[in-house]
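A single protein chain has been omitted from the complex, and every remaining protein chain is retained in its original position.
== chain A ==
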Amino acid sequence: MAAPVLRWSCPARRWILANIDRGPRHGRGSPTGSRSSGKRGQSSVAQQPLATAQKPRKGEHQWAAVVGLEIHAQISSNSKLFSGSQVHFAAPPNSLVSFFDASLPGTLPVLNRRCVEAAVMTGLALNCHINKKSLFDRKHYFYADLPAGYQITQQRLPIAVKGSLAYSVFVGKNRNQVINKTVRIKQIQLEQDSGKSLHDDLRSQTLIDLNRAEGQLRVDANISVHHPGEPLGVRTEVKNLNSARFLAKAIDYEIQRQIEELENGGEILNETRSFDCKLGCTVPMRDKEGKQDYRFIPEPNLPPLLLYDSASLPAGADPQQVINIDQLREQLPELPRVTREKLVQQYGMLPEHSFTLLNEVGLLEFFQNVMKETRAEPKRVTSWVLNTFLGFLKQQNLAVSESPVTPSALAELLNLLDQKTISSAAAKKVFEELWRSGGKTPAQIVSEKRLELMQDQEALEELCQATMEKHPQVVMDLKKGNPRAINKLIGLVRKATLNRADPTVIKEMLERQLSS
């Protein structure tokens, strides 16, 4: 228990226009034409007299959905938030549990400095206002994996508030149109995690492991709908969301469910629901207890958490016992947004490529290492890393660190390509061979498989001549203006060179010879 967790909630607005019965857009006005509620959609054809009197259809009001995400992220630290037990994944049950974690009487929480630093840095990275004074509270509820009967959290005055996160979404057919969006971060708070429960249905019991709960990153979604201009609707909480994809599905489903329920005259209960990923729907989770009353009280064993900046740092204070926000801000690593901007400026790459480079662990470093050792153009390196290299990784479900091809090897290969020692097609073959047999260098593979491009221009000229002489009918075709004939000729020459000539070079040569 008491594994350190950061919880942050971001409220976001989403506007949708929901037409339950997707009838034709035109021609729906009320017969009297006076119903201009302003909530209706765009086309105000309500003024038109209608040939057939139509009843105003249900489901035509505009709905707005409000979605808030509660994200639980485990802090990367050696020990827990309030105790000195180890934080470690997959340890024997209850082996990382101290007396405090087991809630034995007389034990007290002792705050971990590293966790506070992590929370402040997260707040700074998310553009939050850091509260120089924040408070700890107790949130009471009963569950077997919470032996104290309460969780220490920061409900009244958390460590960071009012932040934002800018992100981009790629849309369009080729996913190359960028839409930039911002989401608000309501607050970031430090809190204890519960233990882990294993349900043993066979013996009708639950097994409790107080090391820590599962999952280093968990998300719950809070969803409600309302008509714009009216007060917010009742919200439901959806848990058991294991991936971004399911999160999106669950939110979409729940919005639709709430709209349908309300349009049919029902009401939304303030309840907790679970997402059934097989059925793609949300189902009620807890029995109908109504709203939980957590009876928040200040945590009596922890004084307020005070943070300082360079201006307010008390003179002569023990550096171990004070936290300087300005110092932490300086220690922040370069944020992804800045890295991406640099990549776009330095290498002229497209924004969506910068995203891909940063979204894969180790890929940026790989790319930069290749760039260091090759003379090839950044655009070519980008293309090879993001398409060929990443493609192979994904196909075999490997991480960058597990790649059989090193940055040096790829750099060497790209140099050969750049020098026109080999053709593009040959390079792909070399790459495949590099992937298969880790040890050889590109140069070795090229010579073994005789993939070098013909360097002897005269010999190539002779081959072109010879090929044209052997296939006069193709040449005739070409002279008549058949565009496909040239490709046939190129193919023939390539075959004759055992694929060791670049098609574009062949084409140039043929065209020159033909025109002379």
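In the analysis below, a contact is a pair of C-beta atoms (placed from the backbone, for glycine too) under 8 Å apart; a residue touches a chain by one contact, two chains touch by 3 or more; residues count from 1.
Following the convention adopted for this analysis, contacts and distances are computed from a predicted model.
Chosen from "Transcription initiation factor TFIID subunit 12", "BBSome complex assembly protein BBS10", "Glutamyl-tRNA(Gln) amidotransferase subunit C, mitochondrial" or "Aminotransferase class I/classII large domain-containing protein", the protein name that UniProt gives for the omitted chain reads "Glutamyl-tRNA(Gln) amidotransferase subunit C, mitochondrial". Of the candidate positions A:221, A:323 or A:414, contact with the hidden chain is made by A:323.
For the options A:265, A:300, A:316 or A:439, the residue in contact with the chain missing from this view is A:300. In the complete assembly, the contact with the undisplayed chain comes from A:205, out of A:205, A:396 or A:424.
Even with one chain removed from view, chain A keeps its contact list with that chain: residues 77-79, 83-86, 92-99, 101-102, 104, 110-116, 135, 140, 142-144, 197-201, 204-210, 287, 293, 295, 298-306, 320-321, 323.
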